[in-house]
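Contents: one structure, followed by commentary.
A single protein chain has been omitted from the complex, and every remaining protein chain is retained in its original position.
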Amino acid sequence: MVSLLLQGLALGVLTGGLYALLASGLSLYFGVMRVVMVAHPAFLFLAAYLTYTVHTTFGVDPFLALPVTVPLFFALGVAVQRLLVARLAPDNLAMMSVLLTFGIALAIEGLLGTIYTGSYKSVSMEYATKSLTIGGVHLPYDKIIAFFVAALTLAVLFAVLVRSRFGQALRATIQHREAARLVGVQTERVAGYGFGVGLATAAVGGTVLALITPFFPASHWVWIGKLMAIIVVGGLGSVIGAALAAVLLGVVEGLVLVTVDATWATMMFYVFLFLTLLARPQGFFGGRLAHRF
Amino acid sequence: MARVLKSLTITSMCALALTACAKTDEPGTAQPAGQQQGPVKIGISLPLTGDFAEPGNGIKDGYQVWADRVNAKGGLLGRKVELIFRDDASDPNRVSSDYESLITQDKVNLVFGPFSSRLVIPAAKVAESYNMLFVEPAGAAKEVFEQGFKRLFYAAPAIASDHYNYLADYIIKLPADKRPKTAAYASLDDPFAQGTAYGLRDKLAAAGIKTVVDEVYPPETTDFSPIAAKIAAAKPDIVVGGTQFEDSVGLVRALQELKVQPKLAAFSTGPTEPEFPAAVKGAAESIISPVGWSATATFTGNQEMIKRHKEMFNGEANEDTANGFTVGQVVEAAVNAAKCVDATKECQDKLADHIRQGTFDTVVGKLSFDDQGRPEQAHMIQQYVGGKVEIVLPEQAKTADLVYPKKPW
Partner (left out) sequence: MRIASRGIPLLVACLALAYPWLVPNYYLVYAGALTVMYAAMSTSWNLLGGFTGYVSLGHSAFFGLGAYGTGLLIVRLGVPWVAALLVSAVAVTAFAVFVGVAAVRVRGASFVIVSIALVSMMNLVVQGWRSLTGGSTGLQVPSPFPDLHRGQTHIVFFYLFLALLGLALLSWWYVSRSRFGAGLRAIREDEDKAESLGVPTGAYKVTAFALSALFVSLAGGLYAVWFGSLDPIFVFSILIGSYMVLMSLLGGVRHLFGPLLGALIVAPAGEYFLIALGETQIHLTATGLLLVLVVLFMPDGILARLTRRRAGPSIPDETAEQRLQGAAR
């Protein structure tokens, strides 16, 4: 039993790391635009399919798809913000943006289904069935790789946010849009780039997802609920909060999976979501800012 | 208030004036004479998109190959066969409206069934209420036959819970020192997939083989490591998966990662798909699964179907294709015997009676049905032996010996 719990814990931490990467983009969009991007998981699977195409057509390592997908998704993100989200009337932006991105998600799913058919696709590598064994706990290599890619990407993201001038402008925009504009930040442009960075994380996340799970066009629905729960528990708009909540929920999920069953494991996300809203609607790591949204 | 009353009066008068006319298509009325000369229209709704798209398209191929063959031979009762396909997007709402429109709007002569136990029941309800014969290729779960349908037949060798019968016999008859003592079951939350695994579980449990893990996972599950971890902790002698395709691949991968090495591993559906060996890399060896059809069998029309399928679609036929084709063969035989093919209750009843009493030569062997429409034959058991799919059970159909215990993956 102890070894089973340890196994669950280990798997939970590895999955949680991936959740952190997948949720970070959502936090960014919310931060810069107060927008809940329901289409984020759909973009993840768009990236997964592109990775699949690159991998099967050219026979190269799936990670070699990144030089193509990351800039492409960055540009897509800027375009989505500039051409679509920015056009929404500001008075009901939060709600309308959900509907807008919901429509985008449906459109992506339909396109993926039309191009790739509705059947499952997967990218399986040589290491896909191997694992590292430490003291009776098996750590699958694909999950280890996913974890480290996620950690690395998040580290780069944090470095950009904290160190670079762009990051400072971005954080200023997140904290107080009007004030940022007053001190000379071009908030519109920054918001666009914020979306770009968010979608760029989706490109990386999609490639990682392609490595560890099979996928089909409707796969994104499962992820919408999970990722939304993570960012609410973490506090809307807080990238660090989302990362911590992701690991927390990943571990809870892993432990419940090995002790109870999959239904309860998924249910945990929603239980935490509702508990958070009842106890602390701004999320456990969110500040004043999240309260109003 | 007066105004409301006035409008109510006006509207109800409008309604009354129009109630005089009635539908021209009361079910069971004879078709206009002109229709008798045209093609035989067969209405089919299939999940061509959505969760069940893969098998749905396989069955569509099977139907088309069958129609092509019948038309090449001069048609049904001398009339050309025309298939009308609808996509139900794997949604039971759609499946109902599809059959509804096929029967009442397109006025088809016959309907063929859709895919998946989840869609067969709503579809069969529609067909049944319009008195239409409903031969279906994929509703194998036992619940399908418990709804009191009188014109439903499942055109495959056996219902879900009987798929593993030969394997259960084989395991139970093993000498005591070789016989497995513990078994782990993991099944998709789906009536068909669970039916197969539980059929085997119940038989083995009755024979004293202990169930150490019994997991059910929801359809959206993609990460199988935790389930594999549970199985690994229980160290079972055999592992049985009640699976469709993608989850069988996920389970095999996760079991390897968690270093589970059972003496026997059996999975439903997945391993019978041609993509399976590539999807699990080298791990397919020794994996067992029940199969209702074999590419090497010489049953009526089988080799012709495979050849025609290759010509038409430039690919290999699979079990789904065969299931679709079998539906066609059964209905074709009934139509030829009953000498009628219209949508009237008399004709459809005649067809159903014939199917209930007859025995049919099909690409999956001889088929006969009980009163609720269950087929009365058995599935074969296949295994990957030396990288090839071989039939290992039953004795009289086998192409290779069953390998037990299995090689490590």
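Should a chain be cited, it is by its letter among A and B, assigned in written order, with residues numbered from 1 in that chain.
Here, contacts are C-beta pairs under 8 Å (C-beta built on N, C-alpha and C of every residue); 3 or more make two chains touch, one makes a residue touch a chain.
Bear in mind the structure is a predicted one, so any value in this text is a computation, not a measurement.
For a quick check of understanding: of A:V13, A:V68 or A:L84, which residue touches the chain that isn't displayed?
The one listed residue touching the chain not shown is A:L84.
Looking at the whole complex, which of A:V137, A:I212 or A:L236 touches the chain that is not displayed?
Answering carefully, the residue with contact to the hidden chain is A:L236.
Which of A:A10, A:A23, A:V36 or A:L255 sits in contact with the chain that's absent?
A:V36
Since one chain has been left out of the picture, which residues of subunit B touch it in the full complex?
7, 10-12, 14-15, 17-27, 48-50, 85-87, 89, 91-94, 96-97, 100-101, 103-105, 117-118, 121-122, 125-126, 129-130, 141, 143, 147, 189-191, 194, 218-219
Which subunit A residues would touch the chain omitted from the figure, given the whole complex?
Per the touch rule, subunit A residues meeting the hidden chain are 30, 34-36, 38, 84, 87-89, 92, 94-100, 102-114, 118, 217, 221, 224-225, 228-229, 232, 236, 263-264, 266-267, 269-270, 273-274, 277-278, 281, 292-293.
Assume only the chains that are shown with their structure count from here on.
Distance-wise, how many Å sit between the C-alpha centres of subunit A and subunit B, to the nearest whole number?
37
Of all residues in subunit A, which touch subunit B in the complex?
Within the complex, subunit A touches subunit B at residues 1, 3-4, 7-8, 11, 15, 113, 117-120, 122, 124, 126, 128-131, 133, 138, 140, 142-143, 212-216, 218-219, 221-222, 254, 257-258, 261-263, 265-266.
Spell out the residues on subunit B that touch subunit A in their complex, using ranges where they run on.
Its residues touching subunit A are 48-51, 53-54, 57, 215-218, 220-223, 225-227, 229-230, 232-233, 245-246, 249-250, 253-254, 256-259, 279-281, 283, 409.
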